[in-house]
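Removed from the display is one protein chain of the complex; every other protein chain stays in position.
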Amino acid sequence: MGALGQLGDHLTVGFGAALVPLNLLFGAIGVTMGTAIGVLPGIGPALTISLLLPLTFGMDPVGAFILFGGIYYGAMYGGSTTSILVRMPGEASSVMTAVDGFQMTQKGRGGAALATAAVGSFIAGTFATVMLMLAAPVLVELALGFGPAEYAALMVLALTALGGLAGGDVAKGLLAVLLGLALGTVGIDVQTGQARFTFGVLGLLGGLNVVTVTVGLFAVGEVFWYAATRQTSSAERAQINGSVWLTRAEWRRSVPAWFRGTVIGFFTGILPGAGATVASFLAYDAERRVSPMPDEFGRGAIEGVAGPEAANNASAGGSLVPLLALGIPGSGTTAVMLAAFQMYGLQPGPLLFAQESRLVWGLIASLYISNVLLLVLNLPLIRVWVRLLQVPSSLLFAAVLAFATLGIYTLNNSVFDVFVVYALGVVAFFLRKHSVPLAPVVLGVVLGPLLEQQFRRAVAISGGDLSVFVTRPVSAAILLCALAAVTVPPVVRYVTSRPR
Amino acid sequence: MDRLLGNNDSMWGMGGVVRRAGPAWLVAGALAAVGCGGGDLSDRAVGAMGPTAAGYPNGNIVLIAPANPGGGWDQTARQIQQVWTSAGTLGVPVEVVNRGGAGGTIGLAELVTRHRGDPQTLMVFGQVMLGAIRANDSPVTIADTVPLARLLNEYEVIAVPTSSSYRTLGDLIDDFRREPGRISWAGGSAGGIDHILVGLLARVTGVDPGNVNYIAHAGGGEAAVAVMGGHVSAGVSGFGEWKAYVDTGRMRLLAVSSAERIMGDETPTIRESGLDVVLANWRGILAPPGTDEETRNWLTAALGSMRDSAAWQEILRANEWEDSFLSGPEFDRFLGEERATVDAVLRSIGLVR
Partner (left out) sequence: MRPGRGLTVTLFVVSVVYLLGALRISTPEGQYAAVGPGAFPLAIGLGLVCCLLWMGLRPDRGPRVVVVDWRAGVLSAAVFLIYLILLDVVGYLAATVPFVTIESRLLGSRAWRRDLIVSVAITASVYALFQLVLGFRLPPGLFG
C-alpha cells in the first residue's frame, strides 16, 4: 500500500507538471507533426526530433518530453494511414498493415481500418507506459538475458511469417523472401568490415536502408503499376461504404487482436535492436494462426490491421524500457531521445524510478498524455483522411512520387538513394506483373541482416560450436516454436483432409 | 540546426545578441515563446568575427556530420553549431547535415567530390574515419582535404560484466594470453577504434591478432547490452558512453586508455597494468580541398575562439571530453602519425592487406 501510495504521489507530481495548457499545446503539436511525418514516406521520428532538439533549449523539459513523445507515438501511428488507404507504407513497420488494410479500403471499410489502427495504437501505447512504470527492472532482466543465440532464433521464428504472406504460391513467396535476404547482404559486413556486393559504388557501402526498400517497392512500384495498367484494368477506386467507424462485429474482432498485438509488440520492443518491424511481422503471423478464418487474411481481415498496428506502437513504448532503465538506445529514435534526456540532466538508469523527481514523473505523465492526445486528434481526422480517396488517382500518385522523393532525399541528403528507390520501383513492377508478393521482400531485408549478424556472433562467442542454439533453453524453445509453425499446419491439413 | 525559427536569418547572433524573427507559424511561434526564456548555454562573451577580405563566409556554413543522428560525430557537430550560433562567431547561420554510413567515408567522399573549393561546407571527422578509410578502401582520404583542427579526445574503456571473475585488467590479460580465442570482446564496428584497442592489446601481450575473438556491434549501446547481459567476456567502448552504465550495477570498468587517470574517476589506466597502450579517440574538423590559406586561417581562428569560450568548456565537461585543441602544421604532423599507427594495427589484425 505504501508503494502504491508513493506511486500515486509521484504521478500527482508528474501530471501536475505535465497538465498545463502550454504543455498540452506542445503535445498537440508533437502528435500532429508525428502523424504528418509518419504519413510522409521516409521522414522518420529520429531526424525530426534531432532537428527540433536545439529549438527546445531553454524550454521546460516536461514540455519537450511531451513534444518528443507525441512525435514518436504519432509517427508510429501515422505510417498506417497511407498503408491502409493507398497501399503505400512509408516505413517498414507498416508494411503488414498494407496487406489487409488496403483490402479493407477496397471493400469500403477504410475508415474502420484507420479506426482500429488508432484505438489499437492508443491501447498499446498506454499498456507500454504502465508496464514501463511498474515493471521496468524485471523487464530489463528479461531483455539482458537475450543473447545473440536467442536473437537469431527469434529471427527464424519471424521468418516463418512467410507462410502467411506467400498468397498460395509457395515458390513465389520463397523467391520474394530470398530476394529480400539478398538485398539485405549489400553493404559493409559489420563483423569483418568487408564490402559485399557494392560493385565499387560508394553509396551502397552503408547498405540499403529498409525505408528506401519499402518506399521503392510499394509507393514507386504502385505508381508505375497504375501508369501501365490504368487503361486496361477495370479496377474501380474504392469509396467508403456505410459508417467510417467500427461496426459491432469489427469491434468484437479487433479487441482481442489489439491485446495480442500489444503484448507481442511490447516484448519485442524491450529487446534492443529487434524493433517495430519485427514486432509487426510476428503480430500479423500470430493473428493469422489464431484466427478461425485464416483464409480471410490477405483479403481484408481486420485482425491483420489491429494486431500489427498495436504491435508497432507497443514496440515503440517497449523500447523506452531499456532506454530509461539502463540508458541503452535500441533504435535511432531512442538514441536521439537519450541525447535529449541527458541534455535536460535526466540520467537514465536503475535509480531513475526511485527518484522523486518532477522530471522523471513528468516524462511518464507526458507519455500518457501523448497517447490520449494521439487518439483525440486522430479519430476525427479519419474523416479527413478517407476523403483522400476522392482525390483523382492521377494527381494523388504524381504527388506521391514527389513526396516519396522528398522523404528519401531527407533520409541522407543524397540523390543516390532516390535513384535506388527508382530502380526498386521498376523491379517491383515486374515482380508484381508476375504475381510475386512484395511484403516478403521487406521481411527478408529486415530480418536477414539481424539473423546473420546474431547467428555469427553466437557462433563466434561459443568458439565455433553450433550447438549453442539448442543448448540454451530460451533459444531452443523459440526454435521449437518456429519448427511447429512450419510443420504443424500441413500435418493438420493432411490429417483433416484424409478421407475417412 | 539551420533556420531555427522559420526564416533564413532567424537565429544567429549579431553582435552577440540572438535575433529571433520569422513567420508566426504554429510550432515556431509556440516554441519561440518558451525558448526565449533563456537558460541555454549561450556565451555572450565571444563576439562575432568579421568576414575575410575575400568576403568569406558568404552565406550559411554547412557542417556535415558524417554519421546518423545520435552518435559521437553528430553530437560534436551539433555542439559546435550551438556554440557558434549562440555566440554569433561566424556572423552567418550554421547548419548541420547528417550524411551517415561506412565509418564516415560517404560523407568524406561527398565533401571531396562535391564541395571542392567551396569552404562553406565543413565536416566533423575523427580517429574512426582513418580506420574506415583503410578498411573500406575509400577512394578519397584525409590527404585530399584541408584539416583545420583537432578539438577533443575521448578515451576508451575496457569493461566486464559485474558477474565476471576478472577483477583487474591483469586477470583478464592473463587468460587472454593463455587462450585468446576464449576471451570474446564486444565492441563497435570492425576496424573501428574499439577493435584497434583490442588489436593493440594483442600486440603488446604477444597474442597473434588473428586469434582475437572480436565481436563487432553496430554501436556502443549494443555492445553494452552484450557486456551487461554477460554474453561476452569483456567489452570496449568510449569512456563517457560507458561510465554511465557502471551505475546500473551490471558492468565493471577495468581500465581506461588514457595516459593518466581521468580526473574524478578511479578507473586505472591500461599502463598501470604494465601494458604500454594509450589510445585516444579524437575528433576534429575538416575543410574541403581547395580551401585557400586565408580562409583556413579564418576558420582556425573561429574554432580557437569557440575553444576559449566558457560554453565550449562546459560542453567538454558535460560529455567527459578532453580538450585537445591542435591546429596548423602540428595537426598535419599528428594526422600523419595517426595514419601510420592505424594502418599498422589494421594490418596486424588482418583487416587490411
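A and B are the chain letters, set down in written order, and residue numbers restart from 1 in every chain.
We take it that a contact is a pair of C-beta atoms (placed from the backbone, for glycine too) under 8 Å apart; a residue touches a chain by one contact, two chains touch by 3 or more.
Remember, predicted model here, so these are calculated numbers, not experimental data.
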Decide which residue listed in A:V426, A:V470 or A:L483 touches the omitted chain of the complex. A:V426
Just one of B:N213, B:S273 or B:T291 touches the chain that is missing; which is it? B:N213
For the chain not shown, which residue from A:L85, A:L320 or A:V418 touches it across the whole complex? A:V418
When the complex is taken as a whole, what residues of chain A touch the one chain not shown? 43, 47-48, 51-52, 169, 171-172, 174-175, 178-179, 181-182, 185, 189, 191-192, 194, 196-197, 220, 223-224, 226-233, 392-395, 397-399, 401-403, 405-406, 409-410, 413, 415, 418-419, 422, 425-426, 429-431, 433-436, 448, 452, 455-456, 459-460, 463-464
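The criterion applied here is as follows: only the chains that are shown with their structure count from here on.
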Taking the mean of the C-alpha atoms as each chain's centre, how many Å separate chain A from chain B? 31
Can you list the chain A residues touching chain B in their complex? 22, 25-26, 29, 33, 46-47, 49-60, 63, 143-148, 187-193, 195, 202-203, 205-207, 272-273, 322, 326-330, 332, 335-336, 338-339, 347-351, 412-414, 457, 460-461, 463
Interface with chain A, chain B side, in the complex: residues 1, 4-5, 26-27, 30-31, 34-41, 68-71, 74-75, 78, 81-82, 97-103, 105-106, 109-110, 135-139, 181-182, 184, 189-191, 213, 215-219, 221-222, 224-226, 228-232, 244-245, 247-250, 351
